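With one protein chain removed, the remaining protein chains of the complex are shown where they sit.
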Amino acid sequence: MFLALKEMRRAKVRFGLLIVAIGMLVFLILFQQSLQNSLLRGFTGALRSQSAPVLVYSTDGQRTLQASVLTPELEGLARAADGVGVVGRIGQGTFTVTAGGSIAEASLVGYDTVGLGSPEQLDEGRLPEGPGEAVASAEDADDGFDVGDVVTIEPGGDELTVVGLVEDAQLNVGPTLFVTYDGYVAAVAARNPDAGTPLPNALGVAPADGTGPAELVASIDAQSDDLDALTRDQAADEAPGVSQVRQSFQVIFLLYALVVPFVTGLFFLIVTVQKSGALTLLRAIGAPGRRLVAALLVQVVVIVGLGLLVGIALYTPLTVISATALGIRFETTAVIGWSVVLLVLGLVSSLLAARRVLAIDPVLATTGVGLR
Amino acid sequence: MTATLELRAVRKVYEVADTEVVALDHAELTIERGEIVALVGPSGSGKTTLCSIAGGLLTPTSGTVNVGGQDISGYSPKQLTAFRQEKVGFVFQAVNLVPFLTARENLLVVDELGRRTGTAARRRAEELLDDLGLADRAQNLPAQLSGGQRQRVAIGRSLMNEPDLVLFDEPTSALDTHLGEQVMALIRSELNGRGTAAVVVTHDDRMSQYCDRVVRIVDGVLTQ
Partner (left out) sequence: MRLALRELLRRPGRFVTATIILTLVAVLVMFLGGLLDGLIRSSTDAVRAQDGDLIVYSSTAQSSFLRSRIDADTRATVGAVPGVAVSGGLGLVQLGARVPGNGPRDLAATALFGYELAPVGVPDPPGPGEVFADDVLRADGVEVGMEILLGPARSAVTVIGFVADTTYSGQGSLWASAATWREVLAANRPDEQLGDDVFQALVVRAADDADVAEVAAAIDAASAGATESLTITQAVDAIPGVEQQRSTFNQIIGVTIAIAVVVVALFFALLTVERLGLYGVLKAIGARSRTLFAGLVVQALVVTAGAVIIAGGLALLLDAAIPPGSIPLDISPRRILTSAVLLLGAAVVGCAFSLRRVLRVDPASAIGTIS
């Protein structure tokens, strides 16, 4: 311990640079972890936080609400499937709106039955009670979507008053408004008077007693090839783009995570070789090899630990500042998980250096070859 | 004829904590062309400091230093670097050679860092290697050479730039008596043949028989 720390104090620059390198790597890993999570939330948060256990799309919808359309025939088939308990219609569209004085793009999700398409849990306020009210995504509260604000659909001027807020419920990474089905229909009509009554985009279905969501999905799918039923989690996981995002980030994490042990390993190997003289001396005067290896490992733990602290210190303020812009949050599980992984990788990478330490022959101290 | 080396009233003082350490006190030394002078003294006597000043590695606190007619006492570090490139050769006690260069390349590195004469340097290197009996070891790395052979390569390197003065810092301390005498004999013949002057720092009196003169130094003071 004494040796380990003394050496580091005497060579602050070298060890400092290593800590900085690890710190930046940790920061990037954590930041991108948060980015991935926030992207996934932004695309599919609404699906995960709405209340219907099973969602039924039309196959043509390709697992997006917007593109899915259920004809009366398809709706009838779905309702008639075995194991169906309660069914509610869901309508969704993307609208240009004016909120907080500026123009924005917002997704409207209309549901006709509370508990099937409505947000599961509100963070503020209440559910809408009529066509002119809406629950908004909490992330956009500061942009004119707060409780009490009025949002205007363009064109047409249809107005919605925000009466509640819900977190982690965005669709398409933007402001999302949950309205009653009537409210949704009214908005569509206001925007395009030629449109006619829109067909529902999806159905929210609760299974009947004794049926599980998976069974219900199979039963509805069996009714028609044009019906695509999914459990709530499946709907979120299989939304377009989700697997792409996941796969891309996997490659990224793998590469960054590899850099840490490589840099650490190389550093400690070089440093060990450079101080082989001093190490030979210590072995000659009786220090057990195990002691020297322990000192090395202590250094690795301290360095990686400090690097983690630096990385987390860089990451934390970002999660506070960009909270609204990119939705980056402090992901405690990720921080703990990565800390463990990187610590282990760092220790493993220093094994080469440890081997070098153990290979030192103390007799070399006498012939002066070990000493420069 | 101008002396190769002239030190006049040279003083070197170091500030250590709050006290002054006088490494060299009013040193006076003249070395003629082709003269080989042994500088003998115990450790800490200031012989290294004197050598460094004579070779343009250190600037004296006061006094004048004249090498080959050039007054280098007031030279800037850049000027000293250029001076060393042209006028002086060094053979150090240890870490003389570049470990990843062959014997030949260790001689050529002088030309690469300085004048860049190309073919002329290569010819000179071959001559020196021959003279020093290293022709068949020219392709070897220092690790593949014996202590004596390494020392000979270092001597060759010190002569590459045809210097006026070569400074030897304990050239035989790492060698046994027989080998040490061989090296000293070699130094003598090489330098005499070229008219190059030398200062050989040593604490070994036996080696001084190969030199023209012995200068003793104790606690920064010369006695000749």
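As written, the chains take the letters A and B, and residue 1 is the first residue of each chain.
Rule of thumb we're sticking to: a residue touches a chain if its C-beta (ideal position, glycine included) is under 8 Å from a C-beta of that chain, and two chains touch if they have at least 3 such contacts.
A quick note: this is a predicted structure, and the numbers were derived from the prediction, not measured.
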| item | value |
| --- | --- |
| Residue of B:109, B:138, B:179 or B:218 in touch with the missing chain, whole complex considered | B:109 |
| Touching the absent chain when the full complex is considered, from A:259, A:287, A:312 or A:364 | A:259 |
| Option touching the unshown chain, where B:19, B:43 or B:76 are the choices | B:43 |
| Residue, one of B:64, B:81 or B:182, that touches the chain absent here | B:81 |
| Chain not shown, touching residues in chain B | 43, 48, 51-52, 55, 57-58, 78, 81-82, 84-86, 89-90, 92-96, 98-101, 105, 109-110, 112-114, 141, 157-158, 161, 169-170, 201 |
| Footprint left on chain A by the chain that the document does not show | 13-14, 17-18, 20-21, 24-25, 27-28, 31-32, 35, 58-62, 67, 69, 71, 94-96, 103, 105, 154-155, 173-174, 188, 192, 194-196, 198-199, 225-226, 228, 240-241, 243-244, 247-248, 251-252, 255-256, 258-259, 262-263, 266-267, 269-271, 274, 326, 372 |
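Everything that follows uses one rule, which is that only the chains that are shown with their structure count from here on.
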| item | value |
| --- | --- |
| Interchain centroid distance [CA atoms averaged], chain A/chain B, Å | 68 |
